[in-house]
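Left out: one protein chain. Kept in place: all the others.
The block that comes next holds chain A.
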Amino acid sequence: MKIIDLKMIRDLWNMRGQVIAIGFVIIAGVSVYVSMSSVADTLQGTLKTYYEEYTFADGFASVRRAPESLGDRLRRVEGVNQVETRVAASVNLEIPGFDEPVTGQIVSVPEGDQPRLNRLFIREGRLVESGRGDEVILNEVFAEAHSLTPGDELTAIINGHRRSLTVVGIALSPEFLFQLQPGSLFPDPQRYGVMWMGQRALSAAYDMEGAFNDLSFTLAPGASIDNVTDRMDLLLDPYGGSGSYPREDQASHNLISEELNQLAAMAFLLPMIFLGVAAFLLNIVVSRLIALQREQIAILKAFGYSDWAVAMHYTKLVVIVALAGVVVGTGLGIWMGGAMAEMYLQYYKFPFLNYTLQWPVVLTAFLLTVGASLGGALMSIRRALRLPPAEAMRPEPPPSYRMTLVERLGLQKLLDQPTRIILRNLERQWVKSALTVIGIASSCAILIMGLFWGDAFDYIIQVQYGIAQREDITVTFNEPTSASAVYEISSLPGVQHAEPFRSVPVRLKSGHRSYDTGIEGIPPEPYLRRIINTELQPITIPREGIVLTQNLAGILQVRPGDKITVEVKEGRRYEREVPVVSLAEQYLGLGAYMNLRSANRLVGGGSAISGVFLMIDEQYEDELTQALQDRPRVASIVSQDRAIESFMETSAESMLTMTFVLSLFAGVIALGVVYNSVRISLSERDRELASMRVLGFTRGEIAYILLGEMALLVLLSIPIGLGIGALLSRWSAQSLQTEMYRIPVILGSDTFSLAAAIVLIAAIISALLMRRRLNKLDLTAVLKTRE
């Protein structure tokens, strides 16, 4: 080994304290970046493999009732690869030990065999056997919610008849990663479950022998989904088809891909900020570290080492530290990523996990880290190399200062000497001051962005469930029912108010844009399900025309006054032009609203309704749900409280947990930036401060100079950070908003105060740590040695 390399190793050993501090910063930045990126990639990759291996269908359709023979005709449709017809039944369930209403869907599977499409992953137990009419397989989430295992029994009311069913298996399906009850936005595994039953048994129970009411299909290579759905709809329409739709519109897939997209956006944005701040810290710390080696650099040059050799020597030193940090950070990141992915595996119910780490991620982390460290190091090395060796070996000349702007304006009489020292330092080292401000401000901004989600979700719930959707319970029927059902339900115990609605499945079109959704027909002056405008005032539903939610209007690119084409997908399908009359504010879900009568006219029927919104007296809730459950026409009973709960449990909770963790890291960054900045200032100015101590200044007085400077920077950073945080929140709200929900940019004053307080606390902790160091300043040693 060359002696100069030996020197490097000894230097590293001697600076081990600082090296470890720098290492931690790199490790923190790299591990957060690697873990979050790999989790996002892993989940996307796992989903893709899962879909492939378990042949998740490319498209789906349902009909009222079609003969089995139609299946063969559908298989011959151009562009179709496989078609699987099946029976899907909406049922009410009774689970021993659980008093609340539970509804579900039973899907048929071939007896004794796997379905060809949407194959099941059997976690426990077995498939249903041929000739056994009482066997069911439960979706794992649902089974877990009720602690059901193979051998347990439950009761289903299928088509009005009670049937006792035995659980024989617990399974996962790519089709039901999330079990979503029609009409609700979020899964509620306690009150809605999916299960599978033998084809013959279910057909017999649901009165579908020799027929089917649901199908899924895959596409032939190269086929276009739009062409295929159009051709299929022609065949399905006569049998009461409500329109075939692609995988993208399938409820479970839609929800999971939105969640994964959000995760990917978060996984990119926040770690990048994190890594950026770490890189900045690294730059200033390394630059100072090399500046302290000024004399050694001069000596090496005096011995005849070339500039290149000296630069290489320090480059090696820095790269070794950065590399070690990246290696450990990547290792930690992989471990953290694996643990996080395991967590998501539990949450999303994937049967397996394909851990993926994309090498560009590691490369980016490496380049950024090494780049930032080398950037800082080379600046200092160049400064040292520019000097002739003899000069570099002498103590550094006093840095140049000048009067600050405040003083040139003639205001210096207002400032005492220590304050002048602070101001002149800030002005002379304005680049460093600015970088410090940016560092602290970005941690403050990350905090705002993390806390913002809490505010946004609170606001969403307040608006959506406090002002707009005031019903306690939503009851939907199996199929459109006579309007008189409202009166019947009104007379049930505990019902204080009942309000009918009519849902019509439609495709809305404007130019080449189209969107499949449902139009909800409601009374003109609704009391429960109110439609509100941007000022949060209820809108009167006009006799003619349609009201769209803002995000739907955005998708279709229409404004009030424009006309859109409504294609009705129920009964005989036809198109009609309808004017957009106004826009509704709605954060969760998107939809279109019409007057109840116009909605019925659209379908061409009389005055049918699809369901009823209820306001109830909570005392009677159990009695009421029991009464509703006993009615065969009732397909689902959704409680509003449960909707809020499940919203918080799914999206809101996972988002809030993530932002909490990141907020914690942001606090750590603030601490890191403040501590390191002050630490460097101290190492640059220990002589100056020691001189002042010798002149008779007290510890408190010199602390004022060092910490006062930092206090000024922190106070400057906070408002800047709050501003950047608000912008980042707006940006992240925009980039994370989906068709499912629009995120309002609401930032409460509590959020600002809390973010500012966390930054201040981090600064005070650093100040206290530094104060201890200042108290230990060795006056004689500092003054006798040269820099």
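Everything below uses one rule, namely that contacts are C-beta pairs under 8 Å (C-beta built on N, C-alpha and C of every residue); 3 or more make two chains touch, one makes a residue touch a chain; residues count from 1.
Everything that follows uses one rule, which is that contacts and distances are computed from a predicted model.
Out of "L-lactate dehydrogenase complex protein LldF", "Putative ABC transport system ATP-binding protein", "Histidine kinase/HSP90-like ATPase domain-containing protein" or "LVIVD repeat-containing protein", what name does the UniProt record list for the absent chain?
"Putative ABC transport system ATP-binding protein"
For a quick check of understanding: of A:Asn81, A:Asn533 or A:Ser691, which residue touches the chain that isn't displayed?
Touches the omitted chain: A:Ser691.
Touch as defined at the start, partner being the missing chain; which of A:Lys48, A:Arg402 or A:Arg543 qualifies?
A:Arg402
In the full complex, which bits of chain A touch the chain not displayed? Write them out.
Missing-chain contacts on chain A: residues 395, 397-402, 416-418, 420-421, 424-425, 428, 687-688, 690-699, 701, 779-780, 783-784, 786.
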